[in-house]
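What follows is a single structure, and I will ask about it in a moment.
For this view, one protein chain was removed and the others were kept in their places.
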Amino acid sequence: MKKAHLTVQSNSEIADQIYKMVLKGELVRHFTEPGQFLHLKVSDAVTPLLRRPLSIADVDFAVNEVSVIYRTDGEGTRLLSEKKEGSMIDVLGPLGNGFPVRRIEPGKTALLVGGGVGVPPLQELSKRLTEKGVNVIHVLGFQSAKDVFYEQECLAYGDTYVATADGTYGEKGFVTDIIREKQLEFDVLLSCGPTPMLKALKQQYGHKEVYLSMEERMGCGIGACFACVCRTGESDTSYVKVCLDGPVFKAEEVAL
Amino acid sequence: MKKAHLTVQSNSEIADQIYKMVLKGELVRHFTEPGQFLHLKVSDAVTPLLRRPLSIADVDFAVNEVSVIYRTDGEGTRLLSEKKEGSMIDVLGPLGNGFPVRRIEPGKTALLVGGGVGVPPLQELSKRLTEKGVNVIHVLGFQSAKDVFYEQECLAYGDTYVATADGTYGEKGFVTDIIREKQLEFDVLLSCGPTPMLKALKQQYGHKEVYLSMEERMGCGIGACFACVCRTGESDTSYVKVCLDGPVFKAEEVAL
Amino acid sequence: MLEVNLPGLRLKNPIIPASGCFGFGKEYAGFYDLSCLGGIMIKATTNEARFGNPTPRVAETSAGMLNAIGLQNPGLEHVLKHELPWLEQFDTPIIANVAGSQVEDYKEVAEHISKAPNVHALELNISCPNVKTGGIAFGTDPAMAADLTKAVKEVSAVPVYVKLSPNVANITEIAKAIEAAGADGLTMINTLVGMRLDLKTGRPILANKTGGLSGPAIKPVAIRMVYEVSQAVQIPIIGMGGVQTAEDALEFLLAGASAVAVGTANFVNPFVCPEIIEQLPRVLRQYGFQSVSECIGRSWKHEKQPAHHRA
Partner (left out) sequence: MLEVNLPGLRLKNPIIPASGCFGFGKEYAGFYDLSCLGGIMIKATTNEARFGNPTPRVAETSAGMLNAIGLQNPGLEHVLKHELPWLEQFDTPIIANVAGSQVEDYKEVAEHISKAPNVHALELNISCPNVKTGGIAFGTDPAMAADLTKAVKEVSAVPVYVKLSPNVANITEIAKAIEAAGADGLTMINTLVGMRLDLKTGRPILANKTGGLSGPAIKPVAIRMVYEVSQAVQIPIIGMGGVQTAEDALEFLLAGASAVAVGTANFVNPFVCPEIIEQLPRVLRQYGFQSVSECIGRSWKHEKQPAHHRA
């Protein structure tokens, strides 16, 4: 957990309103697990005031570079998309606990399920898992053909299925439809994406070993403000913090 | 009175914390009198929210360029000083009524008195007056040697005296000291600078033909908000608006 | 798609420049044809001409500004003789902002100004934070606010809207008192009381010391108040506070406003009102709405699903 200014190496649109930005700096050395995130100050002005959380998509320790993939949604991500090569960004990170690569044994099969801008962290995850000898299968869900990205990158590591909600690319339907229809077999499921998707996965595969990366609006990003809590279901007052304890949790740790 | 985006042609420091910025665009054609000002939006963000008024220092109709000279004082002017060549600035202007060059007859002698960042509009004024055959004498007041600018430009048009409050350049003292000590003779006095200076000039030379360019905090810059009023002294409720009726007034029109 | 009908006001669109931020229209008429506006809220008028407070009268703050104009205006007679007749050339209803120090002052201005042919509604300014007497005092006490409303309703020839102050602990209480007193509508919010110090002198920047805070900074406070009050009263609300874009205007409509006034943003961009009017149809459609009236109060009308969820 460091605060530093990283240099923008590149920043370009890779799908409809989806940008990839590569950042360089010493801070990269502190990265440990795929699924960790960066908390970025997108502007020096007082508006937007808060930082923006973005998952780390890819790390290259050799050159101290990380990439993030983001959708231009509101003002913050729009400002981010305007950053020029060579400019500096105030970054807090790497934050949180990612996917527990260390706990997945070689030879096992991991099903990686990503939805929309939940897909990015799966790239580094795939890389780490395959390096370790884990077999990976990817299921990626998008709204429409124009939103699809990262299919090629995933194919490099293992089987990859793409679903679009409107059927304009790959299979028509949701990621859960694909898993069922293709009868995909796996030992562990790792997923990142919108909450309804995570919920469906937990419901259908909760008896298995499932890890979910959660999203919640954040204040501090470091555990101090209690903005990003998620109930565990244990007791009335028990909770975890997405920013500090997560964003990746075992499915049974979070009440969805 | 137009709103347009002008292009920054250049922007550089010409004295300690004093910048000169040259702007280009069609809007320049609407300029009529030296002493008019531009109302600039220094940033697209909501902070700083309001525009910043800056006097037009110099106009070149041939290439549609105006220059402004400003001191980096607060946040707005600091942001302005960071504008790069080629960037665009949202400008409202030219606003207000300037010095009445048309009313000053050839052969007469005009004393131009500027204090600090009140000096810039005198440049265009000097140019216009001399073009017309009016003799000009300049008296410029600054805090200190490091603040001095525009002496050379003024010398090109007529005698120029510089006073600094701390005596580190030119004569030590205020502009009024110089006018008295050098026994400067003139038919009309035109001045722009801090209110205490304008007040002293009005007090000492109010019986003559004196024009003063006033400064006041502004909201709209176009006469709608009543932020920038100045009493005329005629009645309890009589006033002029600096942005619309001024910024240049005959000394007797404003109660200082 | 943009029309809204309110007591006294047939608005061709819901966008109205806010009082005090548009003078009497003259300056903006130099930029565009004022007939495009839903209506115009003119500068507060008092019975006698007023100079207002000493300068400096404005100061800037984060995402906002402070003003302490102090109700400067040329007085009732001048407004009736010069400003209102000049505005008759435009095809847009005028909402006359009425101010005073005592109930009698309000009554006098209301009675006369409400008879001007192009004045279609009054806006009682009981919320100006920048004058010593009257103004905000009426706006923070439900009983005083109700009495004033009643008195003005008796003499006004047109519907009366009352402008609420946000500087209160319980705005619905005041709103309900004003509704019960017979007001035809509410306008809200006026400015929050604020101050900024000049570090160089150690003193307040404004000569009046305190001023009214407006601009994007106060929008969340305004939205909250419109949301609460619109559920507590039956009369319509013209919402305002920090509107800069068509999206902001939509947010006010969803919160429960029936029309939207734009204040400070006029200073930043003199074309802001026509630009919002131009953008509004696109923005409505983008969020699944076919008309302004359909949006009003959608944030709390839970029985109906937002349009784009129907499909």
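Residue numbering begins at 1 within each chain, and the chains themselves are lettered A, B and C in the order written.
The rule is simple: contacts are C-beta pairs under 8 Å (C-beta built on N, C-alpha and C of every residue); 3 or more make two chains touch, one makes a residue touch a chain.
Please read all numbers here as calculations on a predicted model, not as lab measurements.
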Give the labels of the shown chains that the missing chain contacts, considering the complete complex.
A, B, C
Where the complex has a chain not shown, which of C:10, C:82, C:115 or C:203 is the residue touching it?
C:203
Identify the residue among A:92, A:117, A:134 or A:210 that touches the chain left out of the display.
A:92
Contacts from chain C to the absent chain lie at residues 61-64, 66, 140, 167-170, 192-197, 199-204, 209-210, 213, 215-221, 223-224, 227, 242, 247, 250-251, 254-255, 287, 295, 298-299, 306
It is residues of chain A that touch the chain not shown, namely 1, 3, 41, 46-51, 76, 92, 216-231, 236-239, 244
Residues of chain B in contact with the chain not shown
46-47
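By definition in this document, only the chains that are shown with their structure count from here on.
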Using mean Cα positions, find the chain sitting nearest the overall protein centre.
C
How many angstrom lie between the centres of chain A and chain C, each centre taken as the mean Cα position?
45
Per the centroid of Cα atoms for each chain, what is the distance between chain A and chain B, given in Å?
56
Return the distance between the CA-based centres of chain B and chain C, expressed in whole Å.
36
Residue numbers of chain B (touch at least two other chains)
46-47
What are the residues of chain C that contact at least two other chains?
62-63, 216
